[in-house]
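These notes are about the structure you will find just below.
Apart from one protein chain that is not included, each protein chain of the complex appears where it belongs.
All chains are identified by letter, namely A, B and C, in their written order; residue positions are counted from 1 within each chain.
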Amino acid sequence: MEIHEELKDFIEESSEQEKEALKLFLNSLKTKREKSNLTHIASLLQFETNQIDDRTLEITMPNSLILDNSIGIVHGGLTATLLDTALGTLASRVPGNKKGAVTVELKVDFLSPGVGEKFICHAQVVHNGRQLVRMEGKVRNEKGALIASATGTFFKLPDEK
Amino acid sequence: MEIHEELKDFIEESSEQEKEALKLFLNSLKTKREKSNLTHIASLLQFETNQIDDRTLEITMPNSLILDNSIGIVHGGLTATLLDTALGTLASRVPGNKKGAVTVELKVDFLSPGVGEKFICHAQVVHNGRQLVRMEGKVRNEKGALIASATGTFFKLPDEK
Amino acid sequence: MEIHEELKDFIEESSEQEKEALKLFLNSLKTKREKSNLTHIASLLQFETNQIDDRTLEITMPNSLILDNSIGIVHGGLTATLLDTALGTLASRVPGNKKGAVTVELKVDFLSPGVGEKFICHAQVVHNGRQLVRMEGKVRNEKGALIASATGTFFKLPDEK
Partner (left out) sequence: MEIHEELKDFIEESSEQEKEALKLFLNSLKTKREKSNLTHIASLLQFETNQIDDRTLEITMPNSLILDNSIGIVHGGLTATLLDTALGTLASRVPGNKKGAVTVELKVDFLSPGVGEKFICHAQVVHNGRQLVRMEGKVRNEKGALIASATGTFFKLPDEK
């Protein structure tokens, strides 16, 4: 069966929540079509990135039904995804780093339940070493409540000779 | 515009990769329709859970285009989502725990690039305390290569009186 | 053989560095005699504690021969001891906490070599929850160089009924 037929059948029996999810999935594909270097997960989670200066970057993630864990708050793994993306993106852009950076380790502290309309991750460079970049980040909701805090170590990919 | 019309228009211009993504999204909604307590993200990442005994649980995540980070390997945040889910699910099920458990902190070590056909997360209880459950987990691919390792602390939700 | 005879014999053959170590050990015992609730290790490491406000505390540790690791910089374990003490002392003193607090987990990032005349650990409360206190701390030398950074989780000891 073709994908559009299968979708048509599914939509006919779909609940409001399923329609909302489909809409979200479709929008994420449209966004990714425009910004081809975006990852699927960044598009799905509707990340908006804002580099503030050389040592500071923010990513905003609006709440959506895809974020829910089994008890109706943001899934810790997706908070970790927001943090890993923000810290990693900034680590890849530190001055002198040409080839990007990969995550060595990430430690996330979950401080209060992930509730709110949107979640803003504020990432900062703690130490820009020769091969390692040490980062920290905080996630707050739109009211400023501190939801999670993280530290991460990133390895600079070597410059090819 | 109705969702099915919008989807029809999108599909007409879609690439093979976009069709694959749509198929994946649709399947995740179908799976979730059958298992209503599944989260959207667990359904999207196609988690399959297998509790081995009281202190051991495995979740398998097949590779898919949704897992890719910007350099073609599994996004660290999704490896963290797999780990948080496996460790948290097992922590919620330790003997004597009636109300579930929430993540206090999660520390993920990324050991080698996340490549492979599927990723198996093996979670274990390290210490089942009165209020805290301490966990550890390893993620391997189908060939046994060790991709990530994690420790986590979970707080048992108090039993209502 | 009596301890004073044994010490006398040892001193007769002792190097300058050994005399310096003995002097340091003796001074730590004298300090502890005056402040009986001080631990041996806090006395040996010559900790000086300064509570700044409800959410901030500093401990200063002067450099000494006892701090050296095998490559002539401060032993990471002693930097961790400084951090654990500062974070734990402050966690024990958060408003409403009557019985003290124990360390659940401590994560230390070593950022630059531990060199300098003294090391100042600045501890802060990140989140004062009902049962857990979440802390962070930074260690700098007297010139302000950032040597280590840490986060820690502490469990409030329950109030006896």
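The definition used in the following text is that contacts are C-beta pairs under 8 Å (C-beta built on N, C-alpha and C of every residue); 3 or more make two chains touch, one makes a residue touch a chain.
Here the structure is a predicted model, which means the values were calculated and not measured.
Peer 1: Using the touch definition up top, pick the residue from B:15, B:50 or B:112 that touches the left-out chain.
Peer 2: Touches the omitted chain: B:112.
Peer 1: Write down which of C:21, C:115 or C:145 is the residue touching the left-out chain.
Peer 2: Of the listed residues, the one touching the omitted chain is C:21.
Peer 1: Among B:52, B:65 or B:146, choose the residue that contacts the chain missing from this document, as touch is defined above.
Peer 2: Missing-chain contact among the listed residues: B:146.
Peer 1: Applying the definition given at the start, please give the residues of chain B touching the unseen chain.
Peer 2: 107, 109, 111-112, 126-127, 129, 134, 136, 146, 149, 151, 153
Peer 1: For chain A, which residues lie in contact with the unshown chain of the complex?
Peer 2: Given the touch definition above, chain A has residues 104-105, 107, 131-132, 153, 155 touching the missing chain.
Peer 1: Please output the residues of chain C touching the missing chain, sorted low to high.
Peer 2: The missing chain touches chain C at positions 3-4, 6-8, 10-11, 14, 18-19, 21-23, 25-26, 29-30, 33, 37, 39-41, 44, 65-71, 75-78, 80-85, 88, 100, 102-110.
One rule holds in what follows: only the chains that are shown with their structure count from here on.
Peer 1: For the two copies chain B and chain A, is the contact made of the same residues on each side, with over half of the numbers shared, or of different residues?
Peer 2: Same: when the shared numbers are divided by all numbers used, the fraction is over half.
Peer 1: For chain A versus chain C, what separation do you get between their C-alpha means, in angstrom?
Peer 2: About 37 Å separates the centre of chain A from that of chain C.
Peer 1: In angstrom, rounded to a whole number, how far apart do the mean CA points of chain B and chain C lie?
Peer 2: 40
Peer 1: Rounded to a whole Å, what is the gap between the Cα centroids of chain A and chain B?
Peer 2: 16
Peer 1: Taking each residue of chain B in turn, which ones touch at least two of the other chains?
Peer 2: 104-105, 107
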